[in-house]
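Omission of a single protein chain aside, the complex is shown with its protein chains in their original locations.
Labels run A, B and C following the written order; every chain starts at residue 1.
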Amino acid sequence: MSSARLPAPAGALIDREQPVEFSFEGRRHAGFAGDTIASALMANGELVLSRSFKYHRPRGVLTGCGQDANSLVQIGDQTNVLADRRAIEAGMVVEAQNVFGGLENDYGAWLGYLARFMPVGFYYKAFYKSYSPWRLWEKLFRRLTGLGVVNPDAVHGYYDKQYLFTDVAVIGGGPAGMAAALQAAKSGCEVILVEENKTLGGALNYARFDADPKPAAKRRADLIAKIERTDNIRVLTDALCNGWFTDNWLPLFQGNRMFKLRAAAVIVATGSYEQPMVFRNNDLPGIMMGSAAQRMIRLYGVRPGKRAVVVAANGDGYGVALDLLDAGVDVACVVDPRPAAKPCERQNAVALRGVPIIHETAIAEALPASGNRGVVGARIARITGEGQLAKTVDRFACDLIAVSVGYHGTANLIHHARGKMSYDDAQAAFVIDELPAHLFAAGSVNGAYSLNAALDDGHRAGWAAAKDAGFDAGRKPASKSKDSGASPNYPWPIFAHPDGKDFVDFDEDLQTADILNAIAEGYDNIELLKRFSTVGMGPSQGRHSSLPSVRIAAKATGKTVNQTGTTTSRPPFSAETFGHLAGRSFEPVRLTAIHNRHLEAGAKLMVAGQWLRPEYYGDPATREANIRAEIMAVRKNVGIIDVSTLGGIEVHGPDAAEFLNRIYTFAYLKQPVGRARYVLMTDQSGVITDDGVACRFHDNHFYVTATTGGAAAVYQTMLFYNAQWRLDVCVINSTASYAGVNIAGPKARDVLARLCDDVALDGEALPYMGVREGHVAGIAARIIRIGFVGELGYEIHVPSSQGEALWDALMAAGEPENIKPFGIEAQRVLRLEKGHIIINQDTDGLTHPHEADMAWALARKKPYFVGMRSIAIQHANGIERKLVGFTLVEPDDPAPKECHLVIRGAEITGRVTSCAHSETLNKVIGLAYVAPDQSEIGNRFEIKIEQGRMIAAEVVALPFYDPDGKRQEL
Amino acid sequence: MPLGLLKYGFSKKHPAPRHFVAPGELKPRYDVVIIGAGGHGLATAYYLVRDYGITDIAVIEQGYIGGGNTGRNTAIIRSNYLTPDGVHFYDESVKLFRDLSQEFDYNIMYTERGHFTLAHTDAAIRTMRWRAEVNKHLGVDSELVMRDDLARLVPQLDLSDTVRYPILGALYHAPGAIARHDAVAWGYGGVASRKGVEIHQQTKVTAILQENGKLIGVETSRGTVHCNRAVQMVAGSSSLVAKLAGFKLPIRTIPLQACVSQPLKPILDAIVVSGSLHTYISQTPRGELVMGGATDPYPLYSTRSSLEFKEGLMAHMLELFPFLAEVKLLRQWAGMTDMTPDFSPIMGLTPIENYYVDSGWGTWGFKATPVVGKRMAELIATGRVPDLIKPFRLERFEEFKLVGEKGAASVGH
Amino acid sequence: MKILNCPLNGPRNISEFVYGGEVVEHPEPHISSNAEWADYVFLENNTAGVVREWWYHAPTAYWIIAERDTVADEIIRTYPASEVYGERMAYPAPPQLDES
Partner (left out) sequence: MSLAPQDKLSRSPIYRQLAELGAEFAEVAGMACAMGFGGGLEAEVEQAKSLAICDLSALPRAGFKGREAQSWPAAQGLVISPDNNMSLVQDDGALVARLADSEVLILSDLACESGLCAAITQAWSPDPDPGVYPVPRGHTNCWFMISGGHADALFAKLCGVDLRPHKFPLGAIAQTSMARLNGIVIRADLGRADVGGTLAYHLLTDSASAGYMWMCLLDAMAEWGGAPVGLTALREMDT
């Protein structure tokens, strides 16, 4: 095994018993179970993980915990995988992204040489000239931009979701989070503790809080043991809380599941991002956060370098130096930008180990290895002023620069929740001013950096959250720590270099000058700056660039950081896969009780709202012929159609008729029991929304039908108005309760008579539009004599559980007459022949009754119905279109398609809404909107069909078929 | 390497001039006050300067340039509308868009990608044919394409029958385009400000000053400004500003959310919209997939994001493009849209003389930016309502003469 | 996901509810002017602040009234519609009938 691998106890997460082989960029490597891709590569001396977005500069480990874009790699179909989070698996094939000719010799690197020709926002400044238009340049740009490659044949894996509920949720399992969970749990409330990593512990897992690591290690062990012993704490590890949404609604990502957690109170204990230092070549592989170096050592047993320069502006930086020394790394020096002061305990320990500590200095420049593939040294200079360095420099050879100059709170969830934060110059950090109700913060995100301060803060937050969730949390816990509270944040870790490459945003390859130039061009509002320069818009969403860019902008515009403000941090916290968000698809599908009989009969199904309905029966190859045969069966013989999808609504009560009078346009007070009547619904603006029939079975009981898919809306509307009218009615949606069939055709009565002995079916006893209750094939049924298709016909509604039996019985009884099932298409033609409209086909979102030529369905003497006044106004204003029936002047002309236009001169005066060739009448018939002055019977108008051809049509009287209704009233 | 960039390489100091000229103090009087420095407001200022030589203009913005829906929309440009009124109007907009980069000397990254509105039901097929026929009749390039064509034009789509809502066909609008939305506002604003228009950011209008039905000025957080004429162009706040002026609008303010994926290598050229699945998607030159859906289920004056939006959107997105399951969502955001009863804007005169309104842009405001600027400028400069925007007058509601875009609207942003 | 407290069912995800618009009284349908009627049908107060609204709990087909802050997205109070609409509403017959 390679020399960078350290002996135990270093490497808490790896299992040295389990070697794992994988490949990176075609080279095979071995690591241990528990290694991330990045740690295994570093152990094998591979420092370069990726190339930068714009200049294709080599990049390596920066944070070591998945918080930067340097570590994005591709694994098979998975793009933008975080190499410093994803554990290696045997045989895993890992490749670099956005490189041309491989990571090693990426010829995209030539872009680096053109950097000077690519100022901030350069793509706004060129590439649009007529002689070299954008559409050509864009092709090149699209090839160059973009990171991962998506495979259009990738398969959709299994993801699902689960709801979780708790009293207190703690986000973050570091010291503060663990303390908060334990404190809250004391009150007896339910606690869920969410930790992004494999184990609880947070900074306790990798940071060096004291010169002697043992006390902190014991603290960690005790806290974890305590939590494991506490029954009312549920710990979710490897679970990422990726956002805060209204009313403490938290998405947690774990494995292939997204939990949706609802918590009464939430504690944000998410810690903070260690911040980089801006200096020339600060992006080279081998330059990393101090915490990243510690993670490599403590978690993965990997030595991050051989000779290090440590930048330490706080005690933690000296902790880094100690960890490096313990790992056998030669620490060339500690660069401390602060003036010499009373040293902390860790600093003393470093000094004792003979490491030179150079105060009031910073790194002027990191010296690159060949091809920028690493660091060979650092040039150190004395700080002469804010961001200013002396000319004279010391040079230190090193292959690692570990930077610890301060932190930026991981306040994303707090931003999502619209918590208020402001910049505190003393702390040199953004601090929380105000949190929304039921939200709490603890630990370094709340400015409590030292271990003791974090634990105290955790106890306080846990107590407060439990109390807020309505539990008896007892007395407020006393704070134990006697912390100096000295800020670990160096106020100005920015040392611009005249020759640039002093990166502020690693994702977007933005240098100090780019930020300043954007401001100079007038993009001086922080949001404009972000949008124009793209600072903070890359994959790491400003984790490391927002603080320096705001500081630079503030200085350049002569404002304070608070006047400058920050850009809004929006969900998600870190990138989340579409599959997690989608979960399993829940798309309800409604099937009638007769559905399987349709399948058995070879029905071609179509989507009708939530329902599936037969479009026609038989082989798609002979579609037209099948439909024609179905039509003929109805006209000449007998056909049967499943109408179970029609809405069914019961209206009961003394005010039932008055209620219908107000809901529908027609009149119902005098409707006799045993009769059905057409219903037409309009909305308050007079637009037609639904239709059906109202069957009166009792003075106080109507059974009203609604269009397929219309029932829910009609029911909701009825209840809405009666919530105001308070009529004495009871409305019940019985759509799913009834299966319905319409048996229609000259022989319909003969067939039905064989199955029905308790209802007289002859014309006198059960006339057209008559309704009865009785039995069909022994099944209790509502029989409605109705004529949508224009033949003698009966709609039979039975309990849905018996629908299939009814269908079977009718099919059997109709065998002598060759009864034939028919589908939607046949029904459309049949009703068209009869001149009946279909709502939403022959009407649209603005059609009112006068336009649809349905004035006959308006009862004007009623005091009121919904839409009445609007319809009156529209009528008074005069209509602009009218629905008419038409036939073609030239019988041989092709049939227009639905929505072909009616044209007069250059003007569009209407459109065809329904059209078909009628076998029965042996001609093309249709419905169309035309200008009112075109709507006279006998008037001719032109329809524009395929290839812009114009054909002549003539307005004819409706219905086309059986005008005096002899057949349906047989 | 384009010549335009050489100077940057060879000059020591950053040679770019100031793009936005910083205004001085707010003056007590201007000829024209434009409320709102979004795309519409800045475009109107631009055309007032370009076409009518009017430069005594203050654009008053409570936030920052293009910070409202201009910077929050998904930058889709098309003219495949349902009504002749709509088609004429948006067609002029598309034509203007094509030349903007040249005009501004600033790249707005306008690129035609082809726009597909999917149909999953026979009813939708009818609507698509209706739109195609109206478009064709008016000389706009749209056609109804069925599955086999789709398989060729957008091979990434799942066209199988096994999905819950199989795709039957689509309205194909070849000129459908995208652009860099910010650049459009910055282009208009930059040129206008360099020609003397004052853009006052972080300035809030608190009152509309009138004298017997006539506009005389506006009260702002930075003092009173008198003017001869003013226009409100404040998507998301239209009702509130109209209330200051004393009239009501047929508008509900409803959030519209959107999101982007991490940047990816080119995977999708077309702009794909599904009305019934409330989904639309396109890929930017940066490689991000820009996605959105229907507006939120209830009115809200807030740009907060929601989880349920992403969940619903992605469930449907993966119905159309199952292979995107492993792709990652990077960022989500929201804008506040003015929704009208007929899914059409409200432009023109108001009950107050010399005070004009441009509102009700629902989810389609961006694509109208140039034509709104041009025609509202004409209205403000001449006082006459251009024919092109007459159909969108506020009085149409009192007359019950709504614009019939409802049939085409759904989520066709 | 917002929580809405249903008077019948208690706190529920707002996705169980359908927004029904602001609670507004309609003018007398026969004697109000066209403008008044159009105002009622189309125009909106669209208030930024606390508004009285109709909400429908779909699983129980139950219409309620909620007072909601449209800026803070906070639901202040919910109650049954009967608190506002307690009486049987009657409509007077139209003064003169439009026989056209």
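Just so we're on the same page, contacts are C-beta pairs under 8 Å (C-beta built on N, C-alpha and C of every residue); 3 or more make two chains touch, one makes a residue touch a chain.
All values reported here derive from a predicted model rather than from experimental measurement.
Taking every chain of the complex into account, the absent chain touches A, C.
For the chain left out of this panel, the touching residue among A:16, A:161, A:234 or A:604 is A:161. Although one chain is not drawn, the whole complex shows that of A:805, A:873 or A:958 it is A:805 that touches it.
The chain omitted from view is touched by exactly one of C:5, C:33 or C:60, namely C:60.
Among A:210, A:360, A:424 or A:650, only A:650 touches the chain that is left out of the view.
Within the complete assembly, residues 160-165, 260, 262, 584, 586-593, 596, 610-611, 644, 650, 652-654, 698, 700-701, 728, 730, 732-738, 777-779, 799-802, 804-805 of subunit A touch the chain that is not shown. Seen from subunit C, the chain kept out of the figure touches residues 1, 8-10, 12-13, 15-16, 58-60, 62.
The criterion applied here is as follows: only the chains that are shown with their structure count from here on.
Here the CA centre of subunit A is 30 Å from the CA centre of subunit C. Chain geometry summary: the mean Cα position of subunit A and that of subunit B are 22 Å apart.
Centre to centre, using the average C-alpha position, subunit B and subunit C are separated by 31 Å.
Shared contact sites, meaning residues of subunit A that touch two or more other chains, fall at 245-246, 249, 260, 685, 870, 873. With touch defined as above, residues shared between interfaces to two or more other chains in subunit C number as follows: 1, 18, 34, 38, 41-42, 73.
Note for the complex: subunit B touches subunit A at residues 1-6, 8-9, 14, 16-22, 64-67, 71, 84, 101-102, 106-112, 120-123, 126-127, 129-130, 133-134, 136-137, 155-156, 164-166, 180, 182-183, 186, 190, 201, 261-267, 283, 285-287, 304-307, 310-311, 313-315, 317-319, 322-333, 341-342, 399-402, 404, 406-407. Subunit C contributes residues 1, 14-15, 18-19, 34-35, 38-39, 41-46, 48, 70-73 to its touches with subunit B in the complex. The touching residues of subunit A, counted against subunit B in their complex, run 53, 77-80, 98, 114, 116-119, 122-130, 132, 134-135, 138, 141-143, 145-157, 159, 243, 245-246, 249, 251, 260, 416, 418, 513, 516-517, 520-523, 525, 527-528, 531-532, 539, 541, 570-572, 575-579, 581-583, 585-587, 589, 606-608, 685-686, 840-841, 844-846, 870, 873-874, 877, 880, 897-901, 903, 908, 911, 944, 948.
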